[in-house]
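Only a single protein chain was left out; the remaining protein chains are all shown in position.
Chain naming follows the written order as A and B, and within any one chain the residues start at number 1.
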Amino acid sequence: MPTRIKLEDGQFNLVEDPFTYASDDEDLPRGDLIISLTRFQAEGERLLSEGRSVGVRLEPAEEVEVLAYDLPRLSVIAVSFPKFNDGRGYTAARLLRERYGFKGEVRAVGDVLREQAGFMVRVGFDAFEPADGSTPEQWAHAARRHRHVYQRAADHRPPAFAERG
Amino acid sequence: MYQYDTLDKEFLADRAAEFREQVGRRLAGEITEDQFKPIRLMNGLYLQLHAYMLRIAIPYGSLNPTQMRALAAIGRKYDKGYGHFTTRTNLQFHWIKLADTPAILDELAAVDMHAIQTSGNCIRNTTADPYAGATAEEIDDPRVWSEAIRQWSSLHPEFSFLPRKFKIAITAAAKDRTAAKVHDIGLMLRRGRDGTMGFEVIVGGGLGRTPYVGPTIKEFLPVNRLFSYLEAILRVYNRHGRRDNKFKARIKILVAALGAEEFARQVEEEWAKIGPEGDLPDTEIARIRGAFAPVHFDTLVNRSEIFEAAKAADPQFARFARNNLREHKRAGYTIVVISLKAIGETPGDATSEQMEVVADLAERYGQNDIRVTHEQNLVLPHVKLDDTPAVYAALKAAGLATPNVNLISDIIACPGLDYCALANARAIPIAQDIARTFADQDRAELVGELKIKISGCINACGHHHVGHIGILGVDKKGEEFYQLTLGGSGAEDAAVGSMLGPALPAGRVADAVDTLVDVYLRERQEGERFLDTFRRTGVAPFKEAVYADAD
Partner (left out) sequence: MKALTGNRLTDGEVVFWKAGAWVERFAEAELFDDAQKAEAAEASAKSQQTVVVDPYLVDLIESDGLWAPLSYRERLRALGPTNHPHHGKQAEGGAAIEALRHASGAARSSGRVKLIKR
């Protein structure tokens, strides 16, 4: 079974991935699935009623607002980074967590590099499919390089002004 | 000066350590150049024509003597003993080695300095009025807000991969010394009708290929709602700014495409969802305000006998006083502008020795306070009039007393093709030619205020669009040619300049400027600066004179 890096209770581990990606034109395999927004809008209802765990893969131009009503029933949102410097995925993750209170998995997929670990964790990503062969230990290291942060974000780390008390 | 506490210092140390690791990985081949480039840009490190260039942040243009001395020392140790002050009030070193950068960042962090986000598609240095805290004109100290924005924007996890760079300027006086209206966000502190403080928010100004004076998106934003509103603007931009075309990716393109009204509506909608939870607590603003070192002013009278006597005795000092001093809010004090535009020198450059002279003067006579202006000069904002003769003597000995602030030879020029990989033509020799043409200080004073700005390419780092005379270097079949514009302004009366005529070869530019000045002197009416005369007559008399010579 494929794996992805998962952040749980502050620990980065390689964890088996129960989800299978299915592209828009292929037949759907059995079990838990991650499908595109378009496919979810067409078939999501049916798949959920079959008792599967379903996730949606969001491309950068697709906005999380569209999924607002479905989020409570979704297990994972895979936020796509076609290029690592396309920053729209950071907004997507942050809104999922802070505005919609999404409790499922928010996974970074695509051109995902360990040097972005710090930012990604802060905006609420808790799963990663790195494109650079990096390991959970390397992600843990990269995510912990800063003792202080200046702004509030989805990770609830106290910003510096709150630390000062 | 904002005093860094332990948390602020640890933040810089951690960032420097992070970059050290990243450089190590690049040198070992563990990251590719494509992956490394945004990382090094977010630490202000460019690869230019001759070497790496490091752009060190001078937040809102403010430094103390210790920091200036550190810059001087870094320039000596790691570069060629000089630095270049930029139009965003940062400092550039042009001969840096990648392998030295981690050590340089450590040395900077030791004096509370850094190169965080001075490049890259992120929020850059927030600039402010260089006379902040010294001018009677301001309704509040803009540095407090700039520092708050600096902190909020540093390694912001949501906004570090924007479609393009993002520049913010803050001004608190009616006179705008920051070019706020041609920034991505310009914040102008205002008093509301009920006496409370707020910002007029301008979004979508910019220079470059498509210059815009930014529209006002919000007339009055209460100051305590600043950060939730900034978050709304940045989020709308992050989501909807273009990412398909680098030359159409700034927020100004988005604002122009949507129209100011629709853009403002989208921001309001997002802002309503963010709510006051996104704001900085009042206690934090108060803490930042309090963390600025207090300035101790003596109670003096307006008139300084020493100053008056020195002017009477030395016409050169009198000329310096006429041009390089600005009114201070306290009786007996003055603002000293240090020109980095010596005739024939590179505009904005200062040697390590010169930096040390400025540091010493700030320490001895200037309340440990030094500023950088976006016109590439330095400022000692708090000097007693009694001390100005001594300050002048020291500046003069160091080649820092050219009495040309705001005059025709006070030219802004980007480094241009002599240094910059993006340039099409050189800017520095053009500036030097023009300065030499107007080396006669009497003539320069006769001409009066005339802001010439030179860019070596359309990226407009020299701010040529907002020069009274703007000069843009272009490549015409491999030769250096220069496009002149007239009537631009970066002040509160912001405007983009109009083209004068066909581009001129390098050898003809200084003569053309001379001709333009002759036309101005001929046409001007009582009290008119060059800009005013141009606005009255239009381009015709100027164009006719310059191109009548062409054959």
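One rule holds for everything that comes next: contacts are C-beta pairs under 8 Å (C-beta built on N, C-alpha and C of every residue); 3 or more make two chains touch, one makes a residue touch a chain.
These figures come from a predicted structure and were not determined experimentally.
Note on the chain not shown: across the whole complex it touches B.
From the options B:137, B:475, B:492 or B:523, the residue with contact to the chain not on display is B:475. Residue in contact with the omitted chain (choice from B:4, B:95 or B:547): B:95. Summary of contacts with the chain left out: across B:51, B:103, B:197 or B:300, the touching residue is B:51. For the chain left out of this panel, the touching residue among B:419, B:438 or B:482 is B:419. Although one chain is not drawn, its touching partners on subunit B can still be listed: residues 26-29, 32-33, 46-52, 80, 95-99, 346, 417-419, 421-423, 426, 428-429, 432, 475, 477-480.
In the analysis below, only the chains that are shown with their structure count from here on.
Taking the mean of the C-alpha atoms as each chain's centre, subunit A and subunit B sit 40 Å apart.
Those residues of subunit A that touch subunit B in the shared complex are 60, 63, 84-88, 90-91, 94, 99, 113, 115, 118-120, 122-123, 132, 145-153, 160-161, 163-164.
Those residues of subunit B lying in contact with subunit A across their complex are 5, 7-8, 10-11, 14-15, 17-18, 21-22, 31, 35, 38-39, 121, 151-152, 154-163, 235, 238-239, 243, 273, 278, 280-281, 283-284, 287.
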